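Before I ask anything, let me first share the structure, which is written out below as structure tokens.
All protein chains but one are shown at their positions in the complex.
Presenting chain A:
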Amino acid sequence: MSNTPLTPGVVAGRLGPEDYDKNFADAYPPLDPHEALVAADRCYFCHDAPCIAACPTEIDIPLFIRQIQTGMPKAAGKTIFEQNILGGMCARVCPTETLCEGACVREAAEGKPVKIGHLQRYATDTVMGIGSHPFARAPSTGLVVAVVGAGPSGLACAHRLAMYGHDVVVMDAREKPGGLNEYGIATYKTPDGFAQAEVDWLLGIGGITIKTGVRLGRELALAELREDFDAVFLAIGLAGVNALRAEGEAHDHVHDAVDFIAELRQSPDRRQIAVGRRVVVIGGGMTAVDAAVQAKLLGAEHVTMVYRRDRSRMSASQHEQLHAVSKGVQIITDATPLRVLGDGAVSGVEFAYTSEGADGLETIGAPFVVPADQVFKAIGQKLEAAPGGLEIDGSKIAVTGSGRTSLTGVWAGGDCAVGGDDLTVTAVAEGRDAAEDIHAELMAASRVAAE
């Protein structure tokens, strides 16, 4: 063996075993109890707090922080979970600088917001560490709801419905539940099998059955689900990826970033994962950052992320961009791919610089080549296999109110439905709100039936 970051080509084992452990460990280690008290003490307990409004799940942040302050992290955790049952994951993956912490008055005052994300993790870790589930189910209603997609949106919906006493069957095409929590989120944000542990803990409410390896459009049909269940919630995320539509896309070692990331998340041994010496990632979102950073962490010598517009348009937050740069990723903006070069295996990507013209992006100047022996495409995911009969708005499932689709008895939420940013926390919020609406609808219907 003995590969190094300088070994040419796409090879595994570029680093020593301890480097892998270090690189993929918790990037933001948890607060210890004293740190948590100090951080909690900075909260002003604002009136009608702006951070609450900035959280898509509207967690009562000042209240949970005050509960930490007064030595009650369990109560704090419960305050969080009441609004956001995946508060543990959100504490790790939310771009807090654009959400709650971005709205913190101390951000305005001194550029140092209260560490809401860290405190949320402290409180939720405390509750999840106890083992027992903090909520109890209402008496059974005898009604059964189908949830398609076991990502954050589907899980949040299922939990809320189960809490109200409904039985829920969650069906997912993949082998494991969790959606992108399990297959997408960067390894260093959620190490040590947290995603599965969280699913197990969430199921502690009872009344939820998970079926994996079943795909809507293959084993499942929407019409049957509507027949067999009292309601259906679709939370199938964005299973497809956008194509580059550039010549040479089929060369060897040109991959979708999401596949590379999923492989990394599922790999029992990261030493086995091959990575190029020179890696090019095309795209400007969270997926591009995660692929680029993790390629670097696997020992690639040069990693270049190329985005076609300017930095302010990148959907990766500034914090994410800085994180990438701090790990040694080079970011090139305002450049669009023209061709993927190579002969069998990829050897580089030719780009042209762009400028924002009257009719969209225009290429300018002479093209340039970034040498590469591995290329990851991260130019966006798209809805795939939306069942027929559903109204589509743009590229997503059309919904009104709390996730009602054009078909009665069918709700949708998360990335697959219109509205919301494609974030874990918005997926949770939409799943929860759809569950509230489904519950209200089912209860109203059963009251009518009883009369």
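What we mean here is this: a residue touches a chain if its C-beta (ideal position, glycine included) is under 8 Å from a C-beta of that chain, and two chains touch if they have at least 3 such contacts; residues count from 1.
Everything below uses one rule, namely that contacts and distances are computed from a predicted model.
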| item | value |
| --- | --- |
| Omitted chain (choose from "Electron transfer flavoprotein subunit beta", "dihydrouracil dehydrogenase (NAD(+))", "FAD-binding protein" or "Neutral metalloproteinase") - UniProt protein name | "dihydrouracil dehydrogenase (NAD(+))" |
| Sole residue of A:Cys46, A:Leu220, A:Val325 or A:Leu407 that reaches the chain not shown, by the stated touch rule | A:Cys46 |
| Contact partner of the left-out chain, one of A:Ala25, A:Val38 or A:Ala223 | A:Val38 |
| Interface with the unshown chain - residue positions in chain A | 34, 37-38, 41, 44-50, 105-106, 108-109 |
